[in-house]
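The complex appears here minus one protein chain, its other protein chains still in place.
Order of writing sets the chain letters: A and B. Residues in each chain are counted from 1.
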Amino acid sequence: MARDAAMRRRSFFARLGALLGAAAIPARAQIRFQPPQDITPFIMEITKGITPEKSGVEVELPVLVENGNTVPLRVRVASPMTEADHVKAIHVFAERNPRPRVASFFLGPQCGKAEVSARVRLAGTQTVTVLAELSGNRFRVGPRDVLVTSGACLDDASL
Amino acid sequence: MRPLVLLLSCAALQCAAEDIPSRPSPLKGGIEFQGEAIRAMQADAFGNPGMLWVDRGAALWKAPAGARKVSCASCHGADGSSMNGVAVRYPSYVASLGGVVDLEQRVNACVTGNQEARAFAWESQELLALTAFIASRSRGMPIVPDPSPDSDATYERGRSIYFQRQGQLNLACTNCHDASWGKRLLSEPISQGHPADWPAYRLEWQAMGSLERRLRACYLGVRAEMPAYGSPDLVALEVYLARRASGVVSNPPGVRR
Partner (left out) sequence: MILGKIQVPATVKAGEAFEVRVLVQHPMETGFRRDLDGHAIPMHIVDKLSCTFAGREVFRAELGSGMSANPYIAFFATASRSGEIVVEWSDDQGDKGSARATVNVA
């Protein structure tokens, strides 16, 4: 019991330090200890070397994210969604997440509309990149910068 | 006779509200201090993550349990409409229990007393689900603090805690939630500290939690020792906050930062 309490106290202070530290440091300095990863290899793996077109992908995210644990994301890709011309997949990458590959969504003409919404985790201020894979071996990419702020009343040790 | 009683009790309530040494003006529920995305998430009857607990609570409500093999629905009706407006009255003095209890304690009293089942642990998924379901039957209703004089002593205890500086940061509730509401701590706006919308899904927890958990988080925030779940201090604080928030509209399950 006493050991338990001591451990809890210790982890509490560790957490507190980490949280206060992370929260107090401006975005630019944060990037230094949690650098964005180059997501080009992830994209190349899908496009097999084809350079994606930088248009036609609309990425909707809050202007200012209040908590990076749950961030509403909406992606719209300009496409008629016909048998001949449709979006096959939408891939979401977050360069500063420890695992940048957030999710892949697979669609087809039966969807009728190339639009997907999700709630994602974002580990700090960064660029979110959405890659759309179109029929006919074509690709479109839409980067979107997002500012993830930190609140002061952080805890998960209250349980 | 009835209207007169109502009038008198309203007058008493009004009086009590005016006596409250820290009633912010205008009164703003916690949701008003959240950003657009969080407000949209709370208002979304399907997408509010707290609704997962409400749904689970609706199922538990009908599930027979305990030695007597009865469900909540056996006594209170299947659809839970008998719970309309109940959660916004808690904590309340309950004569049969001989004291002031919050919603979680009231549910557990029923579980152990009437179902003869084992009490749910604090912050267990079951207790959160049941309280979320019951609280959801108060959506859109204003907080109506327990007018019983039997809760006055508990109120007094809560009031003194509210103004007591504590923790390594040496802060009282009032220092943030009366003196500084609307200002920011880092990027986070300080709320008026009302208990509306609870239990709530807090993004920081990535889960549903009770008002008691949120209050404990505040103790943690000022680096004070957290009172145990169900302790008289937390219940007293809830009673004080309820009277202070009289009239604030509640929309549980809430969503918070």
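Just so it is clear, a contact is a pair of C-beta atoms (placed from the backbone, for glycine too) under 8 Å apart; a residue touches a chain by one contact, two chains touch by 3 or more.
Not measured: the values here are computed from a predicted model.
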Among B:24, B:47, B:167 or B:247, the residue in touch with the chain that has been omitted: B:47
Interface residues of chain A (partner: the chain not displayed): 4, 7-8, 10-12, 69-71, 81, 92, 94, 97-108, 110-122, 157, 159
Residue ranges of chain B at the interface with the undisplayed chain: 46-47, 49, 51-52, 55-56, 201, 206-207
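Note that in this section only the chains that are shown with their structure count from here on.
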Chain B - residues contacting chain A, complex: 34-38, 40-41, 49, 123, 185-188, 203-206, 209, 213-214, 216-221, 223, 226, 257
Chain B-facing residues of chain A, complex: 12, 16, 23-24, 62, 64-67, 69-72, 149-159
